[in-house]
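Apart from one protein chain that is not included, each protein chain of the complex appears where it belongs.
And then chain A:
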Amino acid sequence: MNLRTIEKSTWVYLAIAFLLFVVPFLVTGRSIQFLIIQIFVFGIFAMSYDLLLGYTGIISFGHVMFFGVGAYSTAVLFDRFEPTIFTFGLAILVSAIIAGVVSFIVGILTLRLKSHFYAMLTLALAGLFLVGAEKWRKVTGGSDGFTFGLPDMLRDSFTLYMLSALSLVLLFFGLRRMTKSPFGKVLVAIRENESRTESLGYQVLHYKVIVSVVSGVVASYSGVLYILSLRFVDTSVFATDLTIDVLLMTIIGGVGTLIGPIIGASLIEFAHHWLSDLSDVHWLFERWIILYGTIFILIVVFFPKGIVGTLADRYIRWRARRTE
């Protein structure tokens, strides 16, 4: 491979990725490592969501169903079988297959619909999964949930950190390549002008279904990692709150980029953590969701492009001024 053809930004991202692998040697606190793992998990989840929202312009309110599918398939498999690495591999495979099939069927059935109809339908479908998880007590344990054992290797917070970091980095570069491929360029075209894309000779529905399958499978993988870090599963993995969370992460970080959702995920997870800690200082911080809502409104009003989008705009303007 010719090194000169690699974009400059790739080196920057590689450097950041490298730093991520150094962090656990410096930060050894279990709770802080857990927090960072959560960031990685939700970073992956938010990236998969941004494939739909930011790249293709599909608004889904039911993305959590894939997350939940990943979480439950892993938990159930570890519950039923010996907790070995093999089971873990099986869990990833099974959750990817289920999520792939579900997103394919849902996509075929619903993606013909235009924006808000589609959004409503996905909301309803995610609700269906939630009810299903509550009622199918034999497998899911209902709303009480259940704990399960993990292979020794995955109990270790350091290993889990490395696994999540590696997953995030690989998925980031993988998806980044996909969004820069001819296929990815068509996705952006669909977001920009669907009917025009069609009259250029692209089958828009095919693209939407393919991207929702990719996005669903990636989301299910983030569900797998999430549940590994908790070692406990209940119906909250299907809760609409999670979809809303991931929507906020994507919007705050910057839609239409992959690094944006990761930054959004870190901000929200950190804010969640710190603001709850501040509850000793003032009761208001206990209701951190109030602050969270306020910040969100401010961001949507003043930085509609999110953090990354706003910074990118500044940078472009700055460069334009310099070349003048």
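Going forward, contacts are C-beta pairs under 8 Å (C-beta built on N, C-alpha and C of every residue); 3 or more make two chains touch, one makes a residue touch a chain; residues count from 1.
Here is the rule we go by: contacts and distances are computed from a predicted model.
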{"item": "Hidden chain of the complex, named as in its UniProt record, picked from \"ABC transporter ATP-binding protein\", \"Rod shape-determining protein MreD\", \"Sulfite reductase\" or \"Pyruvate/2-oxoglutarate/acetoin dehydrogenase E1 component\"", "value": "\"ABC transporter ATP-binding protein\""}
{"item": "Among A:M178, A:A271 or A:A312, the residue in touch with the chain that has been omitted", "value": "A:M178"}
{"item": "Of A:V69, A:I92 or A:V186, the residue in touch with the unshown chain", "value": "A:V186"}
{"item": "Positions on chain A where the hidden chain makes contact", "value": "5, 177-178, 180-186, 188-189, 192-193, 195-204, 206, 210"}
